[in-house]
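Complex shown without one protein chain; remaining protein chains in place.
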Amino acid sequence: MELLAFGKTGWGDELFIATLMTVAVSITAMFIGFLFALLFTPLKLSKNKFLNFIGNSYTTVIRGVPELLVIYLFFFGGSGAVMYVASIFGYNEYIEINAFITGSFAIGIISGAYSTEVFRGAIKSIDKGQFEASQVLGLKRFVYFFRVIMPQMLRLAIPNLSNVWQITLKDTSLISVTGLVEIMRQSYIAAGSTRDPLFFYSFAAVLYLLLTFLSMKLINRLEIKYSRGF
Amino acid sequence: MNIIKKFSLGLLITLFLTISANADKIKIGTEGAYPPWNSKDASGKLIGFEVELAWALCRYMGKQCVIVEQDWDGMIPALIMRKFDAIMAGMSITAERQKAISFSQGYADEVASLAVMKGSSLEGMDTPAGINLTKPNAAAKKALKTLTAALAGKTVCVQTATIHQNFLDSGDVGKVNVRTYKTQDEVNLDLASGRCDAALAAAVAFSDYAEKSGKPVVLVGPTFSGGAFGNGVGVGIRKDDTELLNAFNKAIDKARKNGDISRIATKWFGFDASM
Partner (left out) sequence: MDINLMITSLPKLLDAAVVTIKLLSVSLFFGLFIGLLFAILRLSKNKIINKFAYGYSYVFRGTPLLVQIFIIYFGLGQIEYFRSTFLWVVFKEPYWCAIIAFALNTGAYTSEILRSAFQTIKPGFIEAGKSLGISSKIIFYKIQIPIAIRQSLPAYGNEIILMMKGTSLASTVTLMDLTGVAKYIISTTFKPIEVFIVAGGIYLFMTFIIHNIIKFLEKKYGYSQ
């Protein structure tokens, strides 16, 4: 147990910070995923064949290819891609995107694909009357999407979004490739240094279980809060 | 909507804060997991032969240096992506790597060797002390034959994307069951636990591991140099960065002349590994 002590001798403080990092990346990734989902859900629901194809490609590809491969693509190609885009705009200096953004973005894109499916399912189950009423009232599509549909969609989506959260949380274990020090990487470092992989990886499992457990409690409270008035 | 706006703003700010202009520092990438070339001390600070040599070279170049940690398998892509400007990570100069990046002159040499756990059937092979594979002589060729026979069907573990892996893949020692790992540490772990019949890496890496872990790791067979093992370890630099390449070469010359390389090498390797 001394291995877990805080301070110089033990790994406790490093693991604590790593846990915070895991949570930070998960939240950021989940948020980035939301942004992607908000973009791609309308595409998937669109009647336009081309837009529909783009939306479907996104979810099919990202959900059908292993996360590790997506992360390798980002890690080995990400910076280059961003710089390429920037050079189109005439910015030719080098751009360094830090590991946190790279990792969160990679997981975010993956999380977004799942969130898109969740949003799509939730919107489909909203009573058609809501759409019709909004149109009758003369509300523009953009307006009623955000003010009428989205709040209802979020309420319906919460149970499935909690699944997406769990997936996102566990996927963060894969970005040790980018060098970001989250739970998995810190355990890896500690295990290597102390040559005690069993202890540290088991402890990592405990940390993840703790995060899962706390998440569930929080999400249950969210569910109750958002169900009021329905 | 308000939360979304705030969060997006925060994200964009973080993003832009990291797009920093290139200060006049040289960033040097190293693995930090390949003692005694480079490793980390208990507090996580980067130490080792190359870390100390880097400080010395930067002094000669009159520039400020920052040493950055990077996983081995992403080392060259990170250099190309400009995460840092030079690689000093025990990276040997090989023709294949020279397709992607440039190297300075070699500053130190490492010989590779096979290692096994004490009591292995591979101990006591009848081979010369060292062989050079760039122009293999008769003794070297005979040694390769002995090795091929001894290693047939055995499992040999190496770190991925290394000259050691290239050697085993080249077929010079016939058909061997090659297992690749992300770090040398993982190789050592599986060697010690018996998952590998043998492992191949820099000889000093094994002696360092034996010393630090107390495990009975023994070097067997000849030491290898040349051929697939490259020609010494140099500083990896982007192909278009000729200015930095010249600066490093001049600094290495000075460091060698003043005996710095020999001194630092002896400190970390226990012998003068300088080139």
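Chains: A and B, in written order; residue numbering restarts at 1 for each.
The rule we apply is simple: a residue touches a chain if its C-beta (ideal position, glycine included) is under 8 Å from a C-beta of that chain, and two chains touch if they have at least 3 such contacts.
Being a predicted model, the structure only gives us computed values, none of them experimental.
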Name every shown chain in contact with the chain that has been left out of the document.
-> A, B
Among B:Thr160, B:Asn249 or B:Thr266, choose the residue that contacts the chain missing from this document, as touch is defined above.
-> B:Thr160
Looking at A:Val23, A:Leu38, A:Leu51 or A:Leu73, which makes contact with the chain not pictured?
-> A:Leu73
Residue numbers in chain B that touch the chain omitted from display = 73-74, 76-77, 80, 96, 100, 157, 160-161, 179-182, 186, 189-190, 193-195
Hidden partner sits against chain A at residues 60-61, 63-69, 72-73, 76-77, 166, 170-171, 173-174, 184, 187, 191, 195-198, 201-202, 204-205, 208-209, 212-213
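We adopt the following convention: only the chains that are shown with their structure count from here on.
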Whole-Å gap between the CA centroids of chain A and chain B = 35
Under the touch definition given earlier, write down the residues of chain B that touch chain A in their complex.
-> 1, 4, 7-8, 11, 14-15, 18-22, 33, 40, 42-44, 69-71, 74, 77, 80-83, 183, 185, 189, 213
In the complex, chain A residues that touch chain B | 8, 28, 31-32, 34-35, 75-76, 79-80, 83, 93-98, 100-101, 146, 177, 179, 189, 192-193, 195, 197
